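Quick notes on the structure that follows.
Shown here: the complex without one of its protein chains, the others still in place.
Residue numbering begins at 1 within each chain, and the chains themselves are lettered A and B in the order written.
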Amino acid sequence: MIAQLVVLWTDALIFLLLFLALAFGIYASRKPHLRRPWGMVVGSRVGMGTLVVLLFYLVVGLLDSVHFHPWAQSSDGSGEKIPSTEVISLFDSLVSELRARQEKTYSAPLATHLYAKEIIELADGSTIRDFPRLRYAGAHLSDPEQSGADILRLSALGILKGVAVSLVSANVLIMLLAVAARSNFGEQARRVLQNRTEVPWRVVLVVLSMMLVLIFWSAELASRYHLLGTDKVGEDVFYQALKSIRTGLVIGTLTTLVMLPAAILLGIMAGYFRGWVDDIIQYIYTTLNSIPGVLLIAAAILMLQIYMSNHEEEFNSLVERADLRLLFLCIILGVTSWTGLCRLLRGESMKLREVDYVQAATAFGVSHLRIIGRHILPNVLHIVLIAVVLDFSGLVLAEAVLSYVNIGVDPTMNSWGNMINSARLEMAREPIVWWSLAAAMLFMFILVLAANLFSDVVRDAFDPRLGGSR
Amino acid sequence: MSEVLLKIRNLKTRLGDNNHPVYAVDGVDIEVYRGEVFALLGESGCGKSITALSAMRLLPPSGRIIQGEAWIEGTNLFELPEMEMRRVRGGQMGMIFQEPMTSLNAVIPIGEQIGEAVRLHDSENRENIPGRVVELLRSVGIPDPERRAHEYPHQLSGGMKQRVMIAMALAGKPRLLIADEPTTALDVTIQAQVLSLLRDLQRRTGMAVLLITHDLGVVSEVADRVAVMYAGQIIELSESRSFFRQPAHPYSRKLFDSLPGLHKRGRELAVITGSVPLLNQHFTGCRFLDRCDQAQDICAREAPDWSPMAPGRGVRCHLSGVLPVSRTLTGRYSKVESNDSVGETAMRLDVTGLKVHFPIHQGVFKRVVGHVKAVDGLSLSIASGRTLALVGESGCGKTTAGKGILQLVRPTAGQVCFNGEELTRLSPGALRARRAEMQIIFQDPVASMNPRMLVGDIIVEGMQAQKIGANRSERLARISDLLAQVGLPADAADRYPNEFSGGQRQRICIARALAVDPSFIVCDEPTSALDVSVQAQVLNLLKELQRQRGLAYLFITHNISVVSYLAHEVAVMYLGRIVERGNVDEVLQSPRHPYTQALLSAVPQIDSQKGVSVIRLDGDMPSPANPPGGCHFHPRCSQILAQCKHSYPASVRLSETHSVNCFRVGHYAATSR
Partner (left out) sequence: MMAYIARRILYAIPILIGVNILTFLLFFVVNSPDDMARMNLGLKRVTPEAVENWKRERGYHLPLLYNSSAKGLARVTDTIFFQKSVKLFQFDFGSSDSGRDIGYDISQRMWPSLAIALPVLLVGLLINISYALLIAFFRATYIDFWSVVLCVVMMSISGLFYIIGGQYLVSKLLHLVPISGYDTGIDAIKFLILPVIIGVIGGVGSGTRWYRTLFLEEINKDYVRTARAKGLSEKRVLFRHVLKNAMIPILTGVVVVLPLLFMGSLITESFFGIPGLGSYTIDAIDSQDFAIVRSMVFLGSVLYILGLLLTDISYTLVDPRVRLS
């Protein structure tokens, strides 16, 4: 199915970030001062519950970050397979049905008919104005009146499948735990169900089962209907909302990734060296900070638009162009948001350089670079981590607002902001088309809520004021 | 006199969450009589503050009273509704805390803060609150109280703030004043002022004082009775005088023996091995078991009960009847060893006219509007095997002087000549190469090690920087050598600093300094953050290392007893300058500068019979940014001459080694000659 792999810029960066996160995880597992707070995160019920939810989002996002040209029939009719010009992702090919089943225009969630009246030619040749049947949704029904019963049947089937899979996965998990703890299955199961384990596995199982049931239920329904309706051009809204996950994740994570090097380097340098180095760095961030963020983003995106429209020949495909715009948005969002972290790090480094152990290192003649690397950086790392986690949800929300103002991601890219933006025009319509908006809001809300709760747990675990990491 | 005012029965208080409880107070009984000063003595973490906070019902959120009762004047405190309890707080019981700097509200004028207490508890003066506030301020010795009442806490010095705290506690005319380490954060001369104020007020008003402290000297100065607390329990109760004559519990005796002092020079200090047990466990035997050198079988099997010894006297020890009840105070006074340097590598440090000034920047363009003259013309010299103690109160510039000598802070002027090489003129690279020769040990054993690094990595850092040890295995061998020298097991290298107690950490810091084989070490108050029982371990170690390696120490401290135990020479610093210097005998036995005299007399003495009258210094040390003209000390000096206000006195030589910067001494020396 993969004819030719396409590595977009953000794909590469996302996997780089994943790699860095894994490497950091391995590093952290060896350092007790990092293992202890992570242990607190893993031991917290809210932390583990939200982590499961976030993982589902992450899996969708990652699947959606492997892009390629699929095979296609060559146009000369020889039946030969050639790489298509289209770029799709692994996720697209998994849910190809959702993508392919395009209706004419709006249709409500789980509807069998279009949302707009059309002139329909009846079998006898006469025409009436009515809501026509949808091309795909509920097409298997001979009588659309049965759709209610059909939906119930499909729901029951989906939930049954979900329960079955969750039971299997719960058993597998308990078995693995039992092996790891060198106890027997029954004992381990009792401990998990009575919530007597170090890691709150019961919460994990509950959330996991809920998610699995939800997934199987929606998969079952989405295979026959448009679960969340269709939009103006008839595209499945459920598909759009799922595709938007990647955009949200990219904005939330890559922005911090691109700003981190600058924030860490400049922040520590300003605090450690002080003097004129400090003056210059402070000048830079005060200047950048003084421009209202939205305006800086607006100006930069406007300039990017001009550049892109004047240099269209430089981009191979629309996907690539949209991707570069996304990356650029991350960078410019990073530029507007690094100053806060930089200032925090500057203050902390300033304190640390006067701390006795740094003075002791100076008394040994240890070089500045080594002092920064061994003494300053490890002791400000928790601040960086907290900042990264705390920023995430704000950035996801910001994407929606920016896209709404047309200075966000490319209009061709799936994103919750774009969904809201296009849906708001339909708010004035009678009766109102609400599902695009609701779908985008719901998907965004769950992600942001999970991220907010998770970041609270992380902050409590790492903040020395509350946790006492010394 | 013997009427019970506050009575605490079998108090048990826990901290922390229910899964990991800390039994901070575990069955404490206390009776405080009307009009007495009752001292609760103990090392940090023994539960003495928690006991007091329990009585006030002011525990931190994680604290819970599990059991016991507390009565004041017939009122059961633990059964009072919160409304009534508020009337007791500040009314019958006032409380002052250790940190006057943070214990006052920074954004409310002090008069108003005191007025609040007056309004609540003093119905007679409710109409005349400002008048009463001024009266209170005057009674605690604050000059110009009418003006001061409108000032904010940051405009007052530390001692003044503690006085304000006392005034606030007195506003409700309490029967009992709980003073939680009231002088620990203060300098010794200020401590003397506050202690005498407390004693004075107690006599005048007839209130009782529950004094919580870790300082035996303070107890001996002011307390009528004393209870010693250890690991959440009272282990000894006694009248103060008999306690100091004959401490009964092995722990109390060891405490006395581990105190440094002049009479113990030349011998090792007694050491209480190990450290205070953690309070998150249940004890089956005696809590002092692991550290007691007289432990018997029974001590491990059974927890000792309270055994009364005499009326008003008791001890919690199985051996209470068995042990001889006399303290061996046979301190063999050995004359100061003058030639005990065994330095094979002779080292010499000469500092002349060292100045470290910090510019005060102001405004946007960072114009320099003045200088904090932290060190202002300091000269001294040290040779191998010798210890020079640099003594002074906080803010006198002694720490900056130490850092200036090591070039951790670049001096503004002056020479630092180390083995004939001028350090101030060396380039950073050349200086880096000399760093192995001179090292520093810091005050705070927690802050002086990177919590993110293994002890082994911490020790090896200096070796790597100074290219000592050819390879990894050589360095590893050296690390275990060093750890053995400071009395730690070799596997300590693979652990993190937070796994060690304060005393152990300080020994790791010493090992780290020794790793590069220095000949000179600046010891910046290395024992002042440690408990007395642990302090002795570190002092012994430092002394032993000096004997073995011929190290030279610049020992920066404010603790006179440590000086008298350890130092060969003493230099007394005041506002960035040395005012008196000489051999330890000369300076400590016959101080000549008025400041030295006041400083020495202010140190609380354990033998209270000695009857030295304290020379009280008024006021506080001025700011080094704006030192007074003439002799820096003249505004506080009791023996001032006319010329003191106009010019700074030159150094007067009293002997080969002893010199003083004082006009009066110079005057006297000139006329007597």
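As a working rule, contacts are C-beta pairs under 8 Å (C-beta built on N, C-alpha and C of every residue); 3 or more make two chains touch, one makes a residue touch a chain.
Since we're looking at a predicted model, the values are computed, not measured.
Colleague: Just to verify: which one of B:72, B:88, B:201 or B:572 makes contact with the chain not shown?
Modeller: Checking the options B:72, B:88, B:201 or B:572, the one contacting the hidden chain is B:88.
Colleague: Of the residues B:13, B:103, B:193 or B:275, I need the one that contacts the missing chain.
Modeller: B:103
Colleague: From the list A:233, A:295 or A:318, which touches the chain that is not on show?
Modeller: A:295
Colleague: For the chain that's not shown, point to the residue among B:80, B:120, B:431 or B:615 touching it.
Modeller: The missing chain is touched by B:120.
Colleague: Considering the whole complex, not just the chains shown, which residues of chain B touch the missing one?
Modeller: 56, 58, 61, 86-91, 94-95, 97, 99, 102-108, 116-117, 120-121, 152, 154, 165, 168-169, 171-172, 362-365
Colleague: Hey, which chain A residues sit against the chain that's not shown?
Modeller: Where chain A meets the chain not shown: residues 283-284, 286-292, 294-296, 298-300, 302-303, 305-307, 309-310, 393, 397, 400-401, 404-407, 420, 424, 427, 432, 437, 441, 444-445, 448-449, 452-453, 456.
Going forward, only the chains that are shown with their structure count from here on.
Colleague: Indicate the whole-number Å distance between the mean C-alpha point of chain A and the mean C-alpha point of chain B.
Modeller: 55
Colleague: What residues on chain B touch chain A, complex-wise?
Modeller: Interface residues on chain B, with respect to chain A: 403, 406, 408, 431-433, 435-436, 438-440, 442-444, 446-453, 458, 461-462, 465-466, 496, 498, 509, 512, 516.
Colleague: In their complex, what parts of chain A are in touch with chain B?
Modeller: 31-33, 355-357, 359-367, 370, 374-375, 378-379, 469-470
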